[in-house]
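The other protein chains are all here in position, but one chain of the complex has been omitted.
And then subunit A:
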Amino acid sequence: MTDSEKYDRQLRLWGEDGQAKLEKSHICLLNGTALGTETLKNLVLPGIGAFTVVDSHKVAESDLGNNFFVEKKTLGQSRARVVCELLRELNDRVKGFSVEEDPVYLINNNISFFKDFSLVFANRIPETALVTLSAYLYENNIPLVVGNSYGYIGYLRVSVPEHQIIESKPDNPMDDLRIINPFKELDEATQKIELTGLNSQELTHVPYVYLMIKFIKEWKSTHDGKAPETRAEKEEFKKFFLSKSPNPDAENFAEGITNMLKVLQPYRISSDIDKLLKDEKAVNPTEQSDDFWIMVSALKSFVESHGVLPLNGNLPDMHADTCSFIQLQKIYQEKGIADLSEFSSLVDSLVSKLGKDQISSDLVKKFCKNTRFLNVVRYKSLAEEYEKPNTSVIISELEQPDNNMVYYIALRAIDKFFSTYTRYPGFHDEEVDSDLPLLKSATHALLQEHSISSDLVKDEYLAEMTRYGACELHNLSSLMGGIISQEIIKLMTHQYVPLNNTFIFNGINSTATQFTI
């Protein structure tokens, strides 16, 4: 029995490379609550390298009512140690450590404790300590994830100065076919094909790429050298294209029509990639630059001399006979290899100019194959958010009926409430009624601080939050644990695109919203 069998269903998503990154990561959890253990469960199962639980609590009766990683016989024992042991049972390849210490104490007295973790996941940490932790991690480029499971409401916040993604793996990526701007080798191969000599059977076996390139060229020759641009022209081109079909059922022609609008789009580099190429870090690489930005900088040179990104070199399956398909596939592949080799030498010369170590050829290759989907996400620190939140987003969301932003505001107000009274509103049955007005004042003060009208947060939401009294329902913790672990996997593997920056799940009606606050 090997790990590749056990991990088969996930390797099909993030591959050996993503798995290796996951296995190198060490995640620190602050407080072994239900939310904390549910999140770690989904990280231990797919095989992170290690985790550490920091928690000074003892296993309480209430833990037995919402936390799967405690047992009745462990009542009164260190919660850090108990959850750590039961989580480790899930996967013998994962190392688990427990630290019986109050996270707030560590933050205030020994903050360098956090310097070697790959990521810190904090839950139920009071605001002041959280801001201190956030500032330290931000400075040290360590991702911080903050989560909360509060009654029927879930909260998630991700923060790291800069997160680089080579494999963003979009859902339905466009193929990189260059039909509208064929490269020399593709153009020449198309010229060589004589459609007139083919019988109708043979004609239905020509890949649509050739057909498109040929007929666009023919069209251009009678339209001042211009490809179809307007809607009317495209409609007319469609008729023209179909008139060449030997019969109405020809699948290659049908494929051409299906893809026509896509392939007639003028070639352009997406605005996201363009923004990366114009980034200060790409324009002025230094000896401090990391591999990613050196490669972006080399990409910038490539684009400056060619006007296009390196070709990815993959050809999707399309209707054709085996031989023509393989031949066309080779043309794309070889061009992909040629572009890669040119790009690699640009990288090499930049690296030696800056006096840096070589970048591994595997990494350069992966970068080169994915240049259309590069992504850099930059996050605000928590301190910045608390001081200067994106109030225009907050206000416009609060003005929507049934919005989930009210819960963000309520949770922030609850943090303020906790700072003042060192308890959560409605935590004790006998204080539910008297805590509600206190929470209202805390909310209004918070809104006022950021010049937001207090009419935008209706009392009923605060009454609902007071009702919860900081209770942790297992379902909400498990749901948020699923989402948080997924975001942590994205941050650790540098694949897919993580949330930027805040997420609220509303378990009352099962809706959710993401905000950049």
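By our rule, a contact is a pair of C-beta atoms (placed from the backbone, for glycine too) under 8 Å apart; a residue touches a chain by one contact, two chains touch by 3 or more; residues count from 1.
Throughout what follows, contacts and distances are computed from a predicted model.
Chemist: I notice the complex is incomplete. Of the names "Multifunctional methyltransferase subunit TRM112-like protein", "NEDD8-activating enzyme E1 catalytic subunit", "Geranylgeranyl transferase type-2 subunit beta" or "small monomeric GTPase", which is the UniProt protein name for the chain that's not shown?
Modeler: Per the UniProt record, the undisplayed chain of the complex is "NEDD8-activating enzyme E1 catalytic subunit".
Chemist: Sort through A:Phe51, A:Tyr152, A:Phe292 or A:Tyr386 and give me the one touching the missing partner chain.
Modeler: Residue touching the chain left out of view: A:Tyr152.
Chemist: So which of A:Gln10, A:Ser56 or A:Thr132 would be touching the chain we can't see?
Modeler: Answering carefully, the residue with contact to the hidden chain is A:Gln10.
Chemist: Could you list which residues of subunit A touch the chain missing from the display?
Modeler: Touching the chain left out of view, subunit A contributes residues 1, 5-10, 12-13, 34, 38, 41-42, 45-47, 60-62, 64-68, 71-72, 89-90, 151-152, 156, 168-171, 205, 317-322, 325-326, 329, 426, 429, 432, 460, 463-464, 467-469, 471-479, 481-483, 485-487, 489, 496-500, 503, 507-512, 514.
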